[in-house]
Structure formats: C-alpha cells, structure tokens
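There's a structure below that I have some questions on.
Excluded from the complex is one protein chain; the other protein chains are retained at their positions.
Labels A and B are assigned to the chains in the order they are written; within every chain, residues are numbered from 1.
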Amino acid sequence: MAEAKTRSVSFPRYAEYNCAFQYIVEQALGCKYVMPPPLTKRTMELGAKYSPDFVCTPFKTMLGNMIEALEAGADTLLMTHGLCRLGYYGELLEQILRDLGYQFEFINLSEYDMSKKKEYLRIVRRFNPKVNPARFLARFLEGVRMVEYLDEITALYYQNCGFDAMDGAYRRSYQDFLTAMYTAQSRSDIEAGYRTVRRAFSSTRLDKPQRPLRVGIVGEFYTVMDGFSNLELEQKLADMGVEVHRWMNVTNQFLRYGSGQKNLRVKIRDLCQYDMGPTSTANIWYARECAERGFDGIVHVKSAACTPEIDVMPVLQNIGADYKIPVLYLTYDAQTSDVGLMTRLEAFYDMIHMRKKVL
Amino acid sequence: MEYEPVKIGLPRALLYARCRVLWRAFFQELGVDTITSPPTDREILERGSALAIDEACLSLKIYLGHIQALLGACDYILVPRVSNYGRHRSMCTRFESTPDLVRSVFRGSDQRFLSYDVDEEMEGKSEEAAFLELGRVLGRPQKAVKRAYRLAKKGSLVHHKERVRKQEQLLKQEGLKVLLAAHSYVAEDACMGRTVTDYLKKAGVIPLRADLVDRDAALKRSKELSPTCKWEISRELLGGIVLLRDQVDGIILLSAFPCGPDAMVNELITRRVKGMPILNLVMDAQSGTAGVETRLESFIDIIRFQRGEL
Partner (left out) sequence: MEHAYLGVDVGSISTKGVIIDKENNILASQYIWTQGDPIGAVKELVGLLEKQFDKANYEIVATGTTGSARKLVGAILGATMVKNEITAHAVGTTAFYPDVRTILEIGGQDSKIILVENGVAVDYAMNTLCAAGTGAFLSSQAKRLGIEVEDIGDYALRSTHPTQIAARCTVFAESDLVHKIQMGHPREDIIAGVCNAVAANYLNNVGKGKKILSPVVFQGGVSKNKGVVAAFERTLGCPVIVDPNGHLMGALGAAILARKGSGRKTFDFNLVNMDFRTREAGCGGCPNQCEIICVYRGDELIDSWGNRCERGANLR
C-alpha cells in the first residue's frame, strides 16, 4: 500500500538549500517534495516550546519547521546524520513529534552506516523502491551542481551587494536566481538560471571604493549560513557598505574540502594540532586567512550551547590578539532580538570604519 | 638504563575519573612520576571559570581550574584527546578539543603539555597505539611501553570490575535505592556529584551509579533505550539504566550545565523510561548547595510517599 503511493518528503528549511533538496527528491528520487513554509517567529516559538532547554538552537528551528511541514502535508521526514550533536537530532526529533501525536514516516540517516557505499542504495530504495540507480545518480549530481552554483552566487552576492550603484538591481538579480533554482526541473533550467545571474551581476554597476571594508564570517555550520537564524547578519553588514566574505558553505565544507581536510590542518598546525570539532579546522584556518589578507574584522557566529564552536573561541581570541583584528562573537538563541544584534553590528561597523581611517 | 626523572601532572577532572588507574599504572611501569591536582574546591572552580569561555560547560571550567593548579608543579601536564573508540563509540567533541583548547588558553605560560590521540573511526588510532606514541615521546623503548600499557589496561579493567562487584553488594542491601546517572567525572567530582551522593547517604538512601556496571553489557543494552546514541559515556549510562532500573526506586539524571549530550539524552530518557520517579538535576558553577538539597529532599519525599513510607 505504502509502495503504491508517492511519498511526500520534507526536510526543514536550511538557508537556500531547499531548492536543491526539492530537486533531488523530485527529479532523482521521484517523490513529491513538500516545501516547508519559510522560517518565521512561529517556527521558532513552536520549536522552543517542545524542545529541551539547552539543546542547540538549530534543533529548535528544525523541530518547529518539521511541525509546519507535517501541517503542510508531508508524510515522510528526513533527518541527516552528523559529527556533533546533529547526529542525534533525528532520534530525539522523531520521539518528540511522536509524543505530540503526529503520524509520519521518519528516515533518519543516523540509523545507517554512512561510511558504507551500499547503505546509500538502501536509503534511496526506502524513498522509492522503483528507482533506477544510474538515473538517480545522474540527477542527484545535477542537484549537487545546483548547490555549487548556489554557493558560488551567494558568495558573490554578499561580497558585492553592499556597493550596488543601480538601486537594488544586484539584489533583484539574486532573488531572480533563487526563484529560478526553486522552480528548476532540469539540468538546462539550472544552467540557464546560473548564466543569467552571472550576466546580470557583471552588468550591474558597482560603486566600490578601492579599499572597501572587508569582514570575514566564520562559525557554526547551520547558524552561519541560515539567514533567518542569524537575523540576516550578512545582509545587514552588506547594507552598511561592507564586503562580506564567508568560506563556510556546503560546497567548500563537503564537496571540495572533505578530502583535503588534512592539508588544511597542516596550515594551522602552529595554532591547533588536531580537529577540535566538525568545522573547527576550517573556521580557524579561514579566520587566520582573513587576518593575513588584511580584512578589517571577523564575525564568529554560533547558536547558544554549540560546544564545538565555544571551544574554537580561545583560538580565535589568540588570532585576534596576534593580528590585531577585531573579532565579534555572536551567540544566537531563540530569544535573540534584531535590535540587540543591530546595536552590536553598528558598533562593530563604526569601530572597524574608524580604525581603518586611523591605522 | 637510567632516564632523566620526569614528572607528569594529572588533572583530577574529565577523563581522570575513567582513566586514573590506567594512567598511574602506565607511568609507574615506565618509572615516570605523577602528581595529581587536589579534589575540586571553590578556588579551583573559580579559577577555572575565569579561564573558560563563559558559555562552556561546568566540567570544562573545573578542568581548566585543575590545570591551573598543576602549572609549574610538573614537567608535563597530561591532556589527552579522545575522539572515539570506534563507530558509535564517540566522545563529546569536548574531548576532541581539549589539548588545543588548553594550549590556547595557557599560551602565555611555559608549561609543557603531553597528549595522546585516540581516533579509531577516522584515523584508525586505537588507545594502545596512542599509548605507544606517548611512550615514544617519553623516550622509552617500544617493548617496555607495550608491556606497561597492557599491564595498566588489565589493572584498570580489574579495578572497574571490583567497583562493579562492590556496587552489586550494595544492591543486595535493604533500603531505598536511587540510581545516579551522571558522567563519571560529574559523579565523582567533589563539587558536583559528591554533594549529591553525600546528601543521599545522610538521608538514609543508598546511592547507586549507572556508570558502575559491566561496560560491554551496558553498551549492548543501551540500544534498547536509544538505538542511535553514539556517545560512549552516554551509552554506558543508558545501558546502566536498562540493567539496573528494576532494582532501584528512582533515577537522578545529574548533569553539568550546559552539557551537550546530556541535554538531549536525558530528555530522551525522561520520555522513554516510564513508571519510575526521575529527577533532572543540572549543576551550575553557582548553584549553591541550598537549592540542590531542596530538590533532592523533595524527590526522596516523593519516592517515600509512593512507597507509602511517609
């Protein structure tokens, strides 16, 4: 019976990656994707209400958004594995949702041994037993390509949108690109969307000083990328006229960096001998890279109670002291307000702006 | 062969509770002196709190206080890194970060630190390999190091077995029994778990510990409560609860604020262990004894009331 019905799959909102999740679920797995509603105050309130107190904030956001996805008609929820507490999200999320009385099927990647290739086929078959593995792989890779484009364009966007001399044209091009990705049905849709935005970006006049203020963003994998969770930190900084640089994204961390991890570690051996957590090496390396490239400041982003990122902070403090680069530490929890963030950001901007004039 | 005398400092926190017999015996076999920091007191806790990032867990704050207490008192301070003992046998990332964190925090001092790295899953580095490396750094011949590790490992297993046996004796006693589920470094710390067990004993309750069980059996049985839990220490506690729940009157989940794994695992335990009074107790650097005692007292009252003894 369940086999006959097409699954309605959902995975919580995460930055702008849901267009790729949707593409893979629909085009590669042949299921229906239920796009959860955008993250809002309601999501956070729902999540915080049913979560244990000092679990990291992304758990609360995901729980809230899963409830919203179920309300929107999803019958199958997917949760990923992970190296930190993320790896345990699935089991607890499922338990809480079941205790609330929801009916659904839960596919928890933590139940599989993700180091084994053959497990992947088992997972794929669970979504849709009739999947043709070769076709799946081809279309899956198209979804991966979408992620790469998304990361490339997003990076470009935050580096430049603060200097748009054409009244928001840059921002509109980026929004159009996102729309194209969320509606893409084929490889050619993806490629066309990408070409269009590249062209639009390069034809938008930018009014950028010779030495603009440059800020590097590092931090916890979820909060650093998700605009709702970090209260649009990057947009806010860019709107002040800052070049915003962030290395951390799915492409760099998983698609390119995965195999080169050890080599990255070599570059920070004087600061840090081992991996201190899932993203510590990349964050420490990139923070120092920003310092060495003469950036004006670094912002470290994490959700409350994120142990690995708390542990990275002493190393970042040393980088800040050695290179005399200001580091702003931001901790986000369910109550963090826009006003509080704005005060800190404005002061940070003033500080690096005035320093640049004096130094 | 004569070696230069070396003294190694052992901070009485985090892995110490688990590894002290292993460490002491290993170094003793190799003719290396050790010195251990005193039990946690107010000063250690406060000095550690001043050194740690405010949001870090109480256990790390206490750990840094112990390192501070050892500064200058030894040639090296032992700060191991344990990522995992294999698949689904991970430690909290805290134990991955400690050596680098400690080096960063104490960058200004000329104290030297000694580390070993256990990471079976990603790097294939077993505990034995890590200790061989440790012996090599100390300049001891490999054969002697191997022997020292094996003897020390055996000694620590025997020691644990002995403690389990003692606890089994306690189980046979008459009286109210409460199971304390806490990471061993929380359960045995003078400022955390000890205040709880001391109070329970004073109140005429027999405190038992979920971590004092056969570890292999506990790891296996932990799946019954939580199939995807991957933290070694949490799994031992989960297994301990499965093994002992029928023999106790209540469970105290004791955790150091804001412990990452406990925040999730303890939530799951309260959702899945039914029909048993459970107290969730979180210790903060500032939680005075007054508040803890009030909560323990009312918890014991509830159990006694349920048994019709009040």
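Definition applied: contacts are C-beta pairs under 8 Å (C-beta built on N, C-alpha and C of every residue); 3 or more make two chains touch, one makes a residue touch a chain.
What you are looking at is a predicted structure, and each value in this text was computed from that prediction instead of being measured.
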May I ask which residue of B:S49, B:Q68, B:T195 or B:S234 touches the chain that does not appear here?
-> B:S49
Where the missing chain touches subunit B, by residue | 42, 49-50, 53-54, 284-288, 290-291
So that we can see where the missing chain sits, which residues of subunit A does it touch?
-> 37-38, 40-43, 232, 313-314, 317, 320-321, 324, 326-327, 329, 331, 333, 335-336, 338-339, 342-344, 346-348, 350-351, 354-355, 358-359
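FYI, only the chains that are shown with their structure count from here on.
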Cα centre of subunit A to Cα centre of subunit B, whole Å, reads 34
Considering the complex alone, what residue numbers of subunit A touch subunit B?
-> 52-56, 59, 83-85, 87-88, 90-92, 95-96, 99, 108, 110-111, 113, 115, 271-278, 280, 304-305, 307-308, 310-315, 317-318, 331
Sites on subunit B touched by subunit A in the complex = 53, 55-57, 81, 83, 87, 92-94, 96-97, 99-101, 103-105, 107, 115, 117, 226-231, 257-258, 260-261, 263-268, 271-272
